[in-house]
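One protein chain is absent from this view; the other protein chains keep their places.
Chain nomenclature is as follows: A and B, assigned in order of appearance, with residue numbering initiated at 1 for each chain independently.
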Amino acid sequence: MTMADGWQIIQGNLDAFLAAAGVTVQVAVFGLAIGFAGGVLLALSRISSFKPLSWLATIYIEIIRGTPLLIQIFFIYFGFGAISPLLNFNALTAGILALGLNSAAYQAEIIRGGIESVPKGQMEAARSIGMTRMQAMRHVILPQSFRLMIPAMTNEMVTLIKDTSLVSTITVVELTFVGKQLTSRYLEAVPILGFVALIYLVMTFATSRAMRYLEHKYRIPGYGEEE
Amino acid sequence: MAKSSKTIQIAAVAIIAVVAIAAIGIVLMGGLGADDRSALEKIKDRGKLIVGTSAGFPPFEMLNTSAAGGVEGIDMDVAKAIADSLGVELEIKNYDDFSVLITALQNGKIDMVIAGMTITDDRNESAAFSMPYYKADQALVVLKSNSEITNTTGLVGKTVAVNTGTTGQYYIEDNLPNIKEMKPFGTASDTFQALGGNKVDAIIIDSPVAANYISDSNPYKIVETIETNEFYGIAMSKNNAEDLVAEVNKIVGDMIESGEMDDIISKWSRA
Partner (left out) sequence: MSQEEMIRAVNIHKSFKGHEVLKGIDLSISKQEVVCIIGPSGSGKSTFLRCLNRITEPDEGEVLFEGKSIMGPEVDIDEVRSHMVMVFQSYNLFLHLTAKKNIMLALEQVRGMEKDEADARALDALRRVGLDGKADAYPGQLSGGQQQRVAIARAIAMEPKMVMFDEPTSALDPELTYEVLDVMKKLAYGGMTMVVVTHEMAFARDVADRVVFMDQGVIVEEGDPNIIFTNPQNERTRQFLKRVLQDEPGPPPA
């Protein structure tokens, strides 16, 4: 039971780790993409002046944010399949869908926050020279809000990457699954799980660095951070 | 122009309403074109048998990342034999929590459970079992250094680890009310981790699994074999799967008679 044994186990299973890391990335990327698309739709619905739409979006967001992600994953994986064969998703699909639908609720609030932190005068100026609300949103508000929401969005991305570990419970062979199984088999928790943690750290670190770069690249000249 | 934004919003709500009504419709009708095929027909049509298990229950299912499906052991060899007999491919789904397997079966995620699962009256209500293919008892395991606990009476006021949803857990619930706490773990190997890490005082687990962990280099010892006379079976769906059950019984019966089952068991067992 030494670190040397642990390293041997890791080396011997490097293929499995790499494949699993690939699955983690796959789940994270698709989950985030669905989350973003859903988030934009939800955010715009939420701030819409058409009450029923706003109301529906709010209910969705409240339910998703108020229930555990793990429960949502089980619901979509086991529950949906029981309702109809059409909805009998395989583990990977169910996992991505659950993460995506969950992230959408959180991203909606981030996007909404970004939109609302754009100074009110921007919308007024756009409207007062004859732009429609949609034109103003698309060309004036949203572009600015995207820059403003980068920090919060980075947070959500890091959180989602870590949350992918939960799909290990529905048989998706990703990093945490392999880590747990190997630990179960070889009982070398510290080196094995340490290695898994390291891989996650590399992923989250790379993500926040990339977002920081984006933030810098798209900064609005004259405002915010000094160059 | 002024109206376009309002129109889109109304359209959005209309779309959501239509989708919601369609979804409710699907739910009420129990799915579009409910599947009437029998379990065996589905497997043959698919060309693949999907077996659910929970690795971490040696020697029946253990993790091996190089093995097909990532799992190996007695149950996996049995699964392969069944798949070969049916003339289809094999897919293994490895759930990291034993207690979830019957749910997966009931929700159509897997065709059968082969996971060292004991046939019990309760389980018979949710699943259809094959004939038995293995007999086991429960073992009480403690650390070699523990001289205090020598049998189950010594468990009063102690913490005991079990594999969630197994007969070990049920044994404690039915027979040992005076233990301090029962700690459930997703897999058998998790319980051994807990014992090794001094998180619990003892484990009650299936005897062949306990035997697998006993060796000179491991710190565990079996202090009592609790005779529960359990039989492992393969769990299948209760709905429209009679043909599958019959076929599996035939295959397993042949394997036992020909000695193939014994060969598989000795191949993997330590004791």
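Definition applied: a contact is a pair of C-beta atoms (placed from the backbone, for glycine too) under 8 Å apart; a residue touches a chain by one contact, two chains touch by 3 or more.
This one's a predicted model, so the numbers in the text were calculated from it and none came from an experiment.
Only one residue from A:Leu14, A:Ala37, A:Ile59 or A:Ala125 touches the chain missing from this view: A:Ala125.
Although one chain is not displayed, its contacts with subunit A can still be listed: residues 119, 121-122, 124-132, 135, 139-140, 143-144, 147, 220-223.
One rule holds for everything that comes next: only the chains that are shown with their structure count from here on.
Centre-to-centre separation of subunit A and subunit B, using mean CA positions: 32 Å.
For subunit A in complex with subunit B, the residues that touch the partner chain are 13, 15-16, 45, 48, 50, 52-53, 56, 77-79, 81-88, 91, 132-134, 168-171, 173, 177-178, 180-185, 187, 189.
Every residue of subunit B that touches subunit A in the complex is listed here, in rising order: 1-2, 4-6, 8-10, 12-13, 16, 26-27, 30-35, 55-56, 62-66, 70, 93-97, 100, 103-104, 106-109, 187, 189-190, 192-193, 196.
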